[in-house]
Every structure is written in structure tokens, then in C-alpha cells.
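To keep things clear, I will list the structure first and then write my remarks on it.
Note that this complex is displayed minus one protein chain, with the remaining chains in position.
Now for chain A:
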Amino acid sequence: MIDDHLLRDLTPQVLGALVRRGADFAAAEDAVQDALAEAVRGWEHGAPDEPKAWLVTVAWRKFLDARRSASARVMREIAVHREPAAGPAGQADDTLLLLSRCCHPALSPASAIALTLRAVGGLTTAQIARAFLVPEPTMAQRISRAKRTLAGERFERPGDVRAVLRVLYLMFDQGFAGDKTAEDLSAEAIRLARQLVASVPRDPEAAGLLALLLLHHARRPARTDTAGQLVPLAEQDRALWDTGMIAEGVDLLQHALAMGRVGEYQAQAAIAALHDDAAAAAETDWPQILEWYDELARLTPGSPVVALNRAVAVGHVDGPLAGLRLVEALDPGLPRRDAVAAYLHERAGNRAEAARLYKVAAESTAVLAEHAHLLKQAARLNRMTGPGPD
């Protein structure tokens, strides 16, 4: 039986070893995929004693074979770069090297996510295609275009950790958007964030991001009901939250904050932790959440999304009308603005206006689960205000 997790953990290490020896990224990635396919065929009766060394040897041979058939001249250049495989100390560096490569700013977020899942996450193109709900040839093409974009750029030194954090955040969010088949992406983003934290243990924002993802993922079992419909935070059955995951997230966050360099992911994780800490929605510590939103607004100046979420916190601390004044100053086209305004109007006692805004919000969301949820909010309020049978 092949240990799928072992293969997937080894994928980035083997890829890193090839790149370190001087292979260009696209060719190395193809060679590693070929080697993995050979492992699946050849390890049926047990993995070799040193699976990583086996994979590096086979992948390197595949790479050389491909190059040999392509050009003898390139072959001579490669030989110059040949050097021994990296020891354990090199593994963490290799992971960061690959992550920062796959999350290169030249790539669109969707391409970066796909390439990261394949090259570092070790997912197959078919699996990634399913997660994005696109046909496999479409995803194969997206990945190969991303590799072409990166071709020619050598990369011995890790790039910007910030770009990696953003891509992992978006990958997680993609898995959180409500589609059952996309569930794997959230778990995958957490797995990759763990690898990143192991590579850059002194980076508080990497730890902050992992904390943020865990603190949100912990609520996942309560986030949809048995019919697959969205349950808002205030109505979730908090007994379903994963307390172990929350404890891990809080530990990571405290460790990150102790480094004394707060950043946007730590601030977001702090807000998530405060929500997770409340045994019931009514016990939520809104004043402290608002303080963290103030911090987040300072860290991400001009972010309309932060301003919108902060308005909710203001609505809880200073009253719904204070929150509404902030929402009204925001761009009318901002996603979820109408839903937030509806929420605050209901708290202010304006049920009819809240119902109207929930309907407007339902019509402008592109997410089906949100559409149904917002329509139900409008329906609930209409029942309370309208000339219903009761």
C-alpha cells in the first residue's frame, strides 16, 4: 500500500533538490511527477528504506532523460550544476524556495494557487481541477501557462514571504466559499501554512496566518446545517467547534504576538480568537474586537473590506446607528455592504428597511449558499412585519 501522505510530503523536498541542482522549475516539476508515478507503480510492496533519496535519484534521471532527448548542449550545462542532495537543514529552505516561487507576484492568484497545490502540495491536476470546478485540460493548461510565466527566471534565493501568505490565505478562502467539493483547499492551505511556519519560525505573520486559518477552520462543522445551508456565526452550535484546533490557534497567536511585530494576519487571528472564545454569541467581547479592528485598519490603510467589518463591531459597541453611518460612507458597489447595512438596520429596529436590503444583497451575491441565506433573512423579517397569518 502506498502512503499518500508520505509521497505528498516528499514532493516539495524532491522538487527542491532538483531545483537546487540547477534544473529549471518547469522541467523539474514534470520530472518529479514522473518519478511519483513510478513510485506508485513500484512501491506496492513497501517503500524503499530511503524514499526521498529514491525519489530524488529517479526524478533526476527522468529530468536528465528529458533533457538528453531535448538537447545534448543543455545536458553539458546541467552537469556543471550537479551537486549532492540537500541534508535535513536544506529541506525547510527548499519548501520556502518553492512556495515563494509558486506564489511569484507575476502570477495571478488563481494560477499561483493551482501551481502551489501541484508543485508543493503534491495534488494531481485532476484533483486541483475538481477543487476549482473546471475541466482537467483547462487546469492543466492554467498550470502550464503559469510555469511558462516563471520559465527563465532562476531562483536560488527565497522570495517574499508576504506573497506566499497572501496566496495561502486566498487558497483557504476558496475552500471556505461554500462548495462541498472545494473543502480540501482549506485543509491544504493549513498543511502548507504549517510547512511555511516550519521554514520561517521567526516570522510572526506566518504563525499569525496559520493561527487565523485554524481559528476559522475550527468552526467549519457548525458553519452549514444538515441541508448544506449557511449558518451565520451568531447562530452556530458552538459545541460543534473543534476546541483542539482553537487551542492550537490561540497558542500560535500568542507565540506570534510575543515577537512584538504585529501584522494584519495576527490582527485578524486575534479577532477570530475573540469570537472563538465566546461560549455564546451574546458573550462576545465586542469592545476588544473593535480594538483589534482599529489595529487592523491601521495596518491595512484604505481597505474597504476592513472598514465594512469594523462597522459591524462599531455597531455592537457604539450602537447600530453609529455602525450605519460608517457603512453609508463606503462605496455602494462594495460586496456585502448591503448585507451589513441590513444587519445593522435590523438591530436598530428598522425591520422593513432591513428586509429590503437583505433582498438587494441576495440579488447581488454570486455565491449560491449566500443567496439562499440572505433571502431567508428577508423572508424572516417579512414574516415579522408583514400581514402574515400569525
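Definition applied: contacts are C-beta pairs under 8 Å (C-beta built on N, C-alpha and C of every residue); 3 or more make two chains touch, one makes a residue touch a chain; residues count from 1.
Everything below uses one rule, namely that contacts and distances are computed from a predicted model.
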- Query: Which of "ABC transporter permease", "Universal stress protein", "FAD-dependent oxidoreductase" or "YCII-related domain-containing protein" is the UniProt protein name of the chain not shown?
  - Reply: "YCII-related domain-containing protein"
- Query: Looking at A:C103, A:I289, A:A313 or A:A378, which residue reaches the missing chain?
  - Reply: A:A378
- Message: Counting contacts across the full complex, list the positions on chain A that touch the omitted chain.
- Response: 227-229, 355, 358-359, 362-366, 368, 371-372, 375-376, 378-380, 382-383, 386
